[in-house]
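In this view, the complex is presented without one of its protein chains, the others remaining in place.
And then chain A:
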Amino acid sequence: MEIKETAVAGTLESSDIQIMISKAADGIQIDLQSDVEKQFGDQIRSVITTTLNEMGVTAAKVKAVDKGALDCVIKARAIAAVQRASQTTDQPAWEVL
């Protein structure tokens, strides 16, 4: 799936994560900000990367502001952001869920 425009999903409220995805030349770069970065930073990054890979995204710039989201929330927000950024919201990626 190709990232066509910048898009965002999620909020900055407690237990949520805000994920912004924009175009990149190649590779997935994640800029993560989280209070639990030390404890769960790698886990959060891995959930985002895995979700993007499952959706076939190979190049993207991701900016994530985490407020203590659980993995299922991170995954949901990542899927929503990718679908918006690739302009495919009319074809939900059910198989990823």
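Annotations for the structure displayed:
As a convention for this text, contacts are C-beta pairs under 8 Å (C-beta built on N, C-alpha and C of every residue); 3 or more make two chains touch, one makes a residue touch a chain; residues count from 1.
Simple rule for what comes next: contacts and distances are computed from a predicted model.
Per the UniProt record, the chain missing from the shown structure is "[Citrate [pro-3S]-lyase] ligase", taken from the list "AzlD domain-containing protein", "[Citrate [pro-3S]-lyase] ligase", "YjbH domain-containing protein" or "Sugar ABC transporter ATP-binding protein". The residue touching the chain not shown here, chosen from A:Val8, A:Ile28 or A:Ala59, is A:Val8.
Along chain A, the points of touch with the absent chain fall at residues 6-8, 11-14, 18, 20, 22, 33, 35, 61, 63, 65, 67.
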